[in-house]
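Have a look at the structure below before the remarks.
Missing here: one protein chain of the complex. Every other protein chain is in place.
On to chain A.
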């Protein structure tokens, strides 16, 4: 029946020979990610791939938008020829993006996105106000777990709450993660529906001008309850408290105290902690100790002040709950970096992350371009180009990508296409009958 192009579609490993030496900008790009149809099944849409937007960032910061290709090999050749340092994937439009100007004057916007994966972008710099080990573009093993936690919370919700199955998490190459939800249902979501999902996930609302950035006026929604009891509380109490030393200095504990809207509670705690040196129990970590004190004080004072009821949860959420970039998810025409690209600043490959195993992911050991080059050059030169990567440290990622994500997705797309086609045939038959 239909042959899967994926089998022979090689990941174009665009590597110039070792003579090039240092930085070779290229994209290691599984373009067949987006080739759902091979053009042979009668029910398939031949124009689909050609209507997908790609964008290339070239070496001298030249940015080429609205690139489109009629076949996988066209894409591959263009990549090899242009050697982009970054490749972004955009939506599938109503018409070939290269022809968009012909339609722009229509007034009713005939050139518009029709399908686009549901995407999420989580960047650790958005957590700068709650991590003390690093700031800006830096990431270390103390703060990376914030990303792990974000993956767990969002992934569970996407599957259990929204019923999505085909979800790909990708390391962004430096300081964050991207998520691609590729179910047909997800690709067909409107901007309004995407905005609704993004808002469903939104908890943190604030910037430096507001004190209380997480506020729970009433008991928590089941989604938040699950996130708290299954992931966030344990992470906060057993990992983050320690790794970030959240209570160890006055500046740090004041930040937490500013989240408690009750003077009597905060002054009581402040009093205890300012005179801490003498009475601290040296066996127990100071962060644990003070957190327990805070919880006890909050829970004992019979909640006269309304705002105190869920203060503990608010603090935990403020530090640990995922912070998404809303704009990325809300608009269908937003571009996002393709998986398996090489990050120009770190040289690391944007490899997939298994959500079931995300605790084991270590951003500091992700294969870099130079490592891969070395591995390839020392490998067996007689090996078939298609399987070169199997012996490198990228092999595991590619196998995971194919078996856990790509194959099931292709299968589901085929099923959708076949049933849609059958239904169409049936309809034509019905309309003919008298």
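Convention: contacts are C-beta pairs under 8 Å (C-beta built on N, C-alpha and C of every residue); 3 or more make two chains touch, one makes a residue touch a chain; residues count from 1.
In this text, contacts and distances are computed from a predicted model.
Enquirer: Refer to UniProt and select, among "Nucleolar protein 11", "DNA primase large subunit C-terminal domain-containing protein", "Defective in cullin neddylation protein" or "ATP synthase subunit epsilon, mitochondrial", the name of the complex member that is left out.
Expert: "DNA primase large subunit C-terminal domain-containing protein"
Enquirer: Sort through A:64, A:196 or A:423 and give me the one touching the missing partner chain.
Expert: A:196
Enquirer: Looking at the full complex, which residue from A:59, A:138 or A:160 touches the chain that isn't shown here?
Expert: A:160
Enquirer: Of the residues in chain A, which ones touch the absent chain?
Expert: 61, 104, 108, 126, 128-129, 160-164, 185, 189, 192-193, 195-197, 199-200, 204-207, 209-212, 218-225, 323, 326-327
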